[in-house]
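Note that one protein chain of the assembly has been removed; the remaining protein chains are unaltered in position.
By written order: A and B. Residues from 1 in each chain.
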Amino acid sequence: MHMTNSLSTRRSFLKRMAKLSAITAAATMFPGILFASEQEEGIPNSANLDWKKGPCRFCGVGCGILVGTENGKAVAVKGDPNSSVNKGLLCVKGYHQTMCIQSKDRLTHALVKKNGKYVKTPISEALDIVANKMKDTISAHGKDSVAMYTSGQSTIPEGYVASKLMKGAIGTNNLDCNARLCMASAVTGFLTTFGADEPMGCYEDIDHADYFITWGNNMAEMHPVLFSRMLEQKTRRGAKIIDFATRTTRSSTASDRSILFEPQTDLAVANAICYEIINNGWVNKSFVEKHCSFSKGLTNIGYGVEDKFKFTDKPEKIDFASYKEFLKDYTPEKVEKYSKVSAKDIKYLASIYGDPNKKVVSYWCMGMNQHTRGTWMNNLMYNIHLLTGKISQPGNGPFSLTGQPSACGTAREVGTFTHKLPHGVVMNEKDRRMAAKIWKVPYERIPAKPTYHATEMFRAVDRGDIKFIWTQATNPLVSLPKTSRYRPAMEKKSCFVVVSDVFPTPTSDVADVILPASWHIEKSGLYGNSERRTQHWDKMIEGPGDTTPDAWMFIEVAKRMGYGDLFPYSKENHVEEIYNEYRQFHEGAKHGMAPLEVLKKESGAIWPYVNGKSTQWRFNAKYDPACTNGEDFDFYGKPDGRAVIWQRPYEPAPEVPDSDYPFWLNTGRVIEHWHTGSMTRRIPVLHKAMPHAYAEFHPEDAKALGIRNGENIKVTSRRGSCVLPASINERGLPTKGQVFVPFFDENMMINDVTLDAFCPISKEPDYKKCAVKVEKA
Amino acid sequence: MPIKSYLAHPHEGRKQHLIDALSAIKECEVLPATNEDVLVVITETLDDVSEEILKEKIEKIDSLKLLAMVSGFNSPQN
């Protein structure tokens, strides 16, 4: 018995070995290959559960999830083994995401403020109040006195209806969204360099790259599933990870090299890398000659800290020689003096990008985007990849990650920004005519001038210019910079505030009307993730009480305002009807969206979806049918088919540490919590693992200040202060002279302290740099 | 008892047929790739002779384009 047992163990071991070696062999032949049945192994097969597919609610990676429902309740979540994004794996947030739906303080009914008290109100009555208030405000103060602030968590149909209501029906550009706070710089970066938004590559790059260089991006915590895919390539193929950051994190620990830099000097280091590439003759000459042009823009462009700040760049063509001359200020030896990155390390980074035999992917997210020179920093990243020709090929390319599930799909593609339309921008007559035609509205109704970007929108509320604001699926009074100004602004009587959300938040606390929104699996919808993948899901469970999908609330209000003929959608089928209308905007080889039948069947499809196929690498003739110039590459977003290499200098941050405020303040996230914590903190597993925020110190700073671990300290800037427990060398380790605080905690509002300076081109605020002082509380 | 693993490539559009045909053979374990036209096949037979017979049987399947062996092990008989 014993003998046979060990023999059968050995045989099953050999079978496993045989299987593994065959899978490995297949993976070398077909990178990105999936064996769903293999991934399903080990996942309990709870037979009674009904499993339905959808995308994850948290973060921009867009993992496929399967939700197990039983008797109308969501009881389990597992990774979708058929999704090429996550191949069956999730992170701790993903696995537990459905646990918050039944939170005791869930918003289940509309609440209307009457004499300072919230009164439970039937939803239809609450929507009457909203519609009447909106109409009255418009007739009293004009179209531009009402505003809407939506979200990268809104679904594609929700964003589309919001845009159609504001721009097409009412006729105001007072529509912006929280994606302005997280990837506006990525958008302007793409548009200035390529003339077309969103990454050219896809996640499959991970299976091909030799090097991953992460720029100010703690992927192990923020994009954990992608990071796990990188780690897999590191253990299986020996791919290398290099972490370039201002803080030592879990990602640094897992990386092959961790290189630290002084905040804001990433601009100089990126230029120094370009200097090295040119100086050592590592430029891919034929690629640059055929596919690139050179430009420069204005310098000393300001920081937008004052109200009504305006800036327009003036691009000017330059030649390679003058670009080369410009880079002479950025030799590694000069840059090491203020970047605190040794010339040796700069040369090391340049040598990786410069080696023609190594495939390199660069990843970044908020570190580069939430930057007062965010657009420039994105441009500089592209410069490195363009000079070396390492772009738009499997395993080679710059890749801008996103933070919200539909920051790409809704905010960027549908265009819930003041300047955007579902196709193109309001400034462009052709785009306005297209929108007017599809929306069936007079073309003159869509105004040609953008109005308020996110920060300016809340400044306008403070000034009294905006008299009605409606926010959905976002929590600006925790997530805006300098909430110490915008919270009192939203409390003012001059502005009527409507908040649609799933849970009460500091934003709903100041609302005049609170509308109860459906959680994502309580409605049908579509999200678009960072790799241009559109994903659809069907409603899986019923929401409690009067909860209603955001799109349907917009439609109901539009009908009440007299725009019913523009919104002829049915309650049961509006998601499908809206998506089919929206698809018309993107028809063609450059941005074709997959038909709904395909998205219902598959775990997402990557646009441009042409002839029944996803386009994984844009601008590369081998993969992208929109390339028409007969060359290997065609950057068709630009009229001349050339991507732009931008001359962008280093300029200092608006507020730097001085003797009164001697520390940098950096803010960010932790793996357990997402966005402002309004959802994840209601998930017991996540809350217990990370119950509140904290302030990270370098041990030497802590010693000099006499601060011990866990002791309460007060972080103060010129705008406000916040008291938090100190954390010394636990989750992260900031560089000396820097304090790091996660922003998820509404009870410890670090955004009262941050500065509302932004990138003048993208208008995206910089949450990563301002000056603070620290004392014991 | 020989244990071998193969990559099986089907003729275009005939992946499902190949999966069905291979799954019908008792000695074969089939692991189809979800997104590529390739199958992992693991065979377990009593001895070299039956291994030889099995291989001939597999190669007769008309939806099979190419069968490539990846690894082979031999475990002693009990």
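Structure notes:
One rule holds in what follows: contacts are C-beta pairs under 8 Å (C-beta built on N, C-alpha and C of every residue); 3 or more make two chains touch, one makes a residue touch a chain.
Basically, contacts and distances are computed from a predicted model.
Of the candidates "NADH-quinone oxidoreductase subunit J", "Cytochrome c-type protein NapB", "Peptide ABC transporter permease" or "Chemotaxis protein CheA", the chain left out of this view carries the UniProt protein name "Cytochrome c-type protein NapB". The shown chains contacted by the absent chain are A, with contact judged over the whole complex. Note on the undisplayed chain: of the listed residues A:Gly201, A:Pro332, A:Pro506 or A:Gly641, the one touching it is A:Pro506.
Interface note for the absent chain: among A:Phe58, A:Tyr118 or A:Trp552, the touching residue is A:Tyr118. Within the complete assembly, A:Gly68 is the residue of A:Gly54, A:Gly68 or A:Pro760 that touches the hidden chain. Annotation: of A:Lys114, A:Lys285 or A:Arg708, A:Arg708 touches the absent chain (contact as defined above).
For the chain left out of this panel, the touching residue among A:Met148, A:Leu165, A:Leu191 or A:Leu231 is A:Leu231. Counting the whole complex, the residues of chain A in touch with the unshown chain are 5-6, 9-10, 13, 17, 20, 42-44, 46, 49, 68, 75-78, 89-92, 95-96, 98-99, 111, 118, 220, 224-225, 227-228, 231-232, 235-236, 249-250, 253-254, 504, 506, 509, 671-672, 677, 681-682, 684-691, 694, 708-711, 725, 727, 729-732, 746-747, 749.
By definition in this document, only the chains that are shown with their structure count from here on.
Chain A and chain B, compared by their mean Cα positions, are separated by 45 Å.
Listed in rising order, the residues of chain B touching chain A in the complex are 1, 3-7, 29, 31-36, 38, 40-42, 44, 70-73, 75-76, 78. Against chain B, in their complex, chain A makes its touches with residues 3-4, 7, 10-11, 14-15, 17-19, 21-23, 25-26, 29-30, 32-38, 81-82, 84.
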